[in-house]
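Excluded from the complex is one protein chain; the other protein chains are retained at their positions.
For chain A:
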Amino acid sequence: MKCLSTKATSIKPSGIRKFFDLASTMEGVISLGVGEPDFATPWHICENAIHYMSTGHTHYTANRGLLELREEICKFHKEHYNQVYDPENEVIVTIGGSEAIDLCMRALLNPGDEVIVLDPNYVAYAPSVILSDGVVVPLKLKEENDFKILPEDLKKVITPKTKAMIINYPSNPTGGVMTKEDYAKIIDIIKESGIYVISDEIYAELSFDQPFASLAQFDEIKSQIIVVNGFSKAYAMTGWRLGYCMANKELSSVMNKIHQYVIMSAPVMSQYAGIEAIKNGYDDVLMMKEDYLKRRNFLVNRLNRMGLKTNMPHGTFYVFCNIQSTGLDSETFCERLLQEQKVACVPGNAFGDSGEGYVRISYAYSIDHIKEAIVRLEQFLKDLEN
């Protein structure tokens, strides 16, 4: 047989995969490793999808998605985030935020173009750059800066070849956020360099201690920003695979060209669920957010008491916990924790080299579940000391 694509085969498998394989063969594992809400999708949202399915709405939709859904998305973003987009020409409903990110890369990159990728950050960004023949340029983030982007660090990584930067705040895996003031400091750099910024805002609603801020709120650079968002985290709808991207008309139409050939349209039943979610689901969002907040406090206070110094993260449902005091590297820590106490977390280096010395602990679990895991984690730390 002929050989496979060099580009595809050379991409290294996700570090998360390894832990998944290990953990799923073991009995009695208690996990703090998931990247999705534990809540079931609110019933009224499911019911709307069922209603439309049972009345025969099971066909393709417009490539960009149902107009009603796009209109509701734009209305929501204007009201909640002060982001203004045109539902007819600037929005595409995609199969999760993941497709939207892939579309961005394909629409923007020529071979050799550089894309700044935060380190640590979500695992799929770098591969999507590589698959579109781009070159990944890491921007290292530090715990002492709460994993924020600092203007001086950003300046250092921009070159004439830089085409775009991809960011994700509130951040998976760090739980870090960028406030409006933080963004204000990098606006000039972005404007001057003319680079695009793909802003993955999937955790926007899980912004705890300050209002959510976005680069798309700054008019002077708005045309350079692509907002990626979706229903997965806010409405507990990961399995519905429903996301969207918003960008200037010209870019959006190029992205839509790719989308229409590769995908046609996002699943229609998910789109009907999305309409119900965005129109009538905000109370559910707030209820879940309130619960995440309780769990965050519970987890972080416990971690600090057992000696794992952890700053209170301001968003998402992750704690990026510094484990350097144990003397173990991330992978060894996670492997031993899994083998000795059957608790699964994700090693920080799965999210980039700068994640070494950290583990990502998810608190998308009930308090009782977290409590049980914490007891085991504490035992693990005690055993390490002896």
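In this text, a residue touches a chain if its C-beta (ideal position, glycine included) is under 8 Å from a C-beta of that chain, and two chains touch if they have at least 3 such contacts; residues count from 1.
In the analysis below, contacts and distances are computed from a predicted model.
The complex appears with one chain absent; UniProt names that chain "Transcriptional regulator, AsnC family" among the candidates "(2Fe-2S)-binding protein", "Maltose/maltodextrin transport system permease protein", "Transcriptional regulator, AsnC family" or "Biotin carboxyl carrier protein of acetyl-CoA carboxylase".
The residue from A:Ile226, A:Met255, A:Val346 or A:Ala373 that touches the chain not shown here is A:Val346.
Considering the full assembly, A:Ala124 is the residue among A:Ala124, A:Val157 or A:Leu384 that touches the omitted chain.
One of A:Ile16, A:Val157 or A:Leu328 touches the chain omitted from the figure, and that residue is A:Ile16.
Within chain A, the residues in touch with the undisplayed chain are 14, 16, 19-20, 23-24, 29, 31, 33-36, 38, 122-124, 172, 294-295, 297-298, 301-302, 344, 346, 367-368, 371.
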